[in-house]
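Accompanying notes for the structure given below.
Only a single protein chain was left out; the remaining protein chains are all shown in position.
Think of it as A and B in the order they're written, each chain with its own count starting at 1.
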Amino acid sequence: MGPLINPQQIINGLQLGSIYALIALGYTMVYGIVRLINFAHGDFFMIGAYAAYAAFFAFNAMVAGRTGTLAFIVLVIAMATSASVAWLANKLAYKPLRYKPKLSSLITAIGVSMFIEYFFSAFPAIGASYRAFPEIIPRRDIHIGPAVVSNLVLIDLAVAAILMIGLTLLVRRTTLGKAMRAVSQDKDAARLMGIDIEMVISFTFLIGGAFAGAAGLLAGMTYPRIFPYMGILPGLKAFIAAVLGGIGNIPGAMLGAYIMGIAETFASAYNSLIGEGIAFAILILVLLIRPTGLLGEKIADKI
Amino acid sequence: MKLQKFPRFLAVVILFYAVIEILFKLDVVNGYLLHIINLSLIYVILATSLNLINGITGQFSLGHMGFAGVGAYVSAALSTLVFKLSPSKPGDMLVFVGCIVAGGLAAAVVGLLIGFPSLRLKGDYLAIVTLGFGEIIRTAFNNLDVVGGPRGLLGIPKFSNFTTIIIASALSVVVIRNLIQSSHGRAMLSIRENEVAAELVGIDTTRYKVMAFTFGAFFAGIAGGLLAHLIQLAHPTQFGFIKSVEVLIMIYAGGVGSITGSILAAFGLTFLSEGLRLGIRSLADATGLPIGGEWRMVIYALLLIFIMLFRNEGLMGTKESKIIELPEVE
Partner (left out) sequence: MSAPLLKIEKLTHYFGGLKAVSDFNFEIPEGSIYGLIGPNGSGKTTTFNLITGIYTPTEGKISFQGHDITGQKPFRIVHRGIARTFQNLRIFGNLSALDNIRIARHYTTRSGLVSSILRMPSFKAEERQVRKEALELLDLMHLSHRATEKAKNLPYGELRRLEIARALATKPRLILLDEPAAGMNPKEVDDLMHLILRIRNEFKVTVFLIEHHMKVVMGICERIKVIDFGETIAEGLPEEVKNHPKVLEAYLGKRGA
């Protein structure tokens, strides 16, 4: 348990937070643009982990010894696979319901999520059981005072940081980013301005999926055990992180994710039951006290 | 005239009961089939009570099986651990009924608590919070050693049988139906239709939303208690999120807002589910291929997606059959 402010736990919390942040961003971007809680988003994360797993065994022999190249290939494949699945889910399941009551899409998303999870565990080549994730990058520990920082921590933090900086630039600087912001603020106005709404939505799913895929790889390397239902809890917690930060708000999702990662690490160290429950406790508190989240803006219904 | 006054629903229930009992005596219906019918009847309670929350009042609960879990654990703890009931002792049946009701009441209290977030939250947010509550309840069972923790509560006496279950199921349907077809029920419907307008024609929307959750949870608790005393086990995994989604699929398949639809879908999907279970197993046996039970859930998931995409209104829409619906009081 140790002292109240334990540097080791802050490090672990930041590491966990980085993974949550990558997942939470997808939730928040999709919510911002289509007002859908994409239940299947956690499963895109799981798919990323499996894609990374497969890619490792496919390319390991080919690039033998060059760890950096291998890791890069695996990352790209994880991101691309999850992005494609996210794109496909949007095209097949969410798009036809775009202008139907919101709950229809939510329920469909639950269906998509169930489908992915059970399909993975039913599919003989994958199966429901746990798999040990290969050591893509050998772990090395660096001791700083009482705390241990492994190279994996640094990789998790760095990959998350690079992707988040990239996303921020994309949203702030590019035409696509401006279109995304326009659609999230007012769909009708954006359409009148000539923005191809469906294209923007597709892109959002692609980016969100890619980020979840990257998170899947990082999670596989950090907590080296994968299984078809591994996306459920991180997905839910990342979603809660997005709500905590203010859903629809990109910096909010990052902030919420790091708070969540740290809160969970501390709570789990204290008591594992509290660790399991802290996310929901945070969710319920946020929704009751400040439903718009830390950085979210108030959206009032006009009557 | 007199004959017409005899409640149609009661007549159908009695007929159904008699037919199944006779077929069972004649060995046309075997014990396995009777078990599936019992399960279907329990799902009738679960689906109609969830429909009261989601379909009639327009709220959204994703944690319905959490309520059932409270009912199951509380009633089973009472019957098994506290009173140590046994079906062979004549007086114990009455105590069992008391245990089931106590389970329902405990679930209702939890429903009341969960009803409160619904006052501030709508739609998808509410869905997530109810999901969270359901998971918290499940985690609690998983960690409570008195009721077996992750192993579950074992050795529950088998009090549930076709007779007790059909009575409970018919009573639940009648109470929910009568509630819906009263002024109170119309107040609940108005919240689903337009909450602001409901409030502005004088409906205390807060009260009715909490009421829907409380009633819905009560009946889910009853169903959970019956289930525990049928399969003689209460286990945390029976009450998780996916189980709640199964009930959700029932109300969407049947038609949100239609009690008739919920009843039909409860039977249809319970039988489909068992059919798939058997079909997949015999397919695997026959072909020797590794075809796992998870395919059943894959099909369920696809069913849910297809309903949402292609038949949003479900089997019945919001319509009721004349067997369920009461005539207007004239």
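Everything that follows uses one rule, which is that a residue touches a chain if its C-beta (ideal position, glycine included) is under 8 Å from a C-beta of that chain, and two chains touch if they have at least 3 such contacts.
Small disclaimer: the values here were computed from a predicted structure and weren't measured.
Enquirer: Consider the whole complex, including the chain that is not shown, and state which of B:Asn194, B:Thr237 or B:Ser282 touches that chain.
Expert: Answer from the full complex: B:Asn194 touches the omitted chain.
Enquirer: If the hidden chain were put back, which of B:Leu26, B:Val146, B:Ala286 or B:Val329 would touch it?
Expert: Only one of B:Leu26, B:Val146, B:Ala286 or B:Val329 touches the chain omitted from view, namely B:Val329.
Enquirer: If the hidden chain were put back, which of B:Asn30, B:Ser182 or B:Thr237 would touch it?
Expert: Candidates B:Asn30, B:Ser182 or B:Thr237; residue touching the omitted chain: B:Ser182.
Enquirer: Out of B:Val13, B:Val173 or B:Ile203, which is the one that touches the chain we can't see?
Expert: From the options B:Val13, B:Val173 or B:Ile203, the contact with the absent chain belongs to B:Ile203.
Enquirer: To test your reading of the contact rule: which positions on chain B touch the chain that is missing from view?
Expert: 175, 178-179, 182-184, 186-187, 189-190, 193-194, 196-205, 257, 318, 326, 328-330
Operating definition for what follows: only the chains that are shown with their structure count from here on.
Enquirer: Roughly how far is chain A from chain B, centre to centre by C-alpha average, rounded to an integer in Å?
Expert: Measuring from centre to centre gives 34 Å for this pair.
Enquirer: With touch defined as at the start, can you tell me which chain A residues reach chain B in the complex?
Expert: Interface residues on chain A, with respect to chain B: 36-37, 93, 96-97, 100, 102-108, 110-112, 114-115, 118-119, 121-122, 124, 127-128, 232, 236, 239-240, 243, 273, 276-277, 279-280, 283-284, 287-288, 291, 303.
Enquirer: Per the contact definition, I'd like the list of chain B residues that touch chain A in the complex.
Expert: 60, 62, 117, 120-121, 123-125, 127-129, 131-133, 135-136, 139, 143, 196, 241-242, 245, 248, 252, 289-292, 294-295, 297-298, 300-302, 304-305, 308-309, 312
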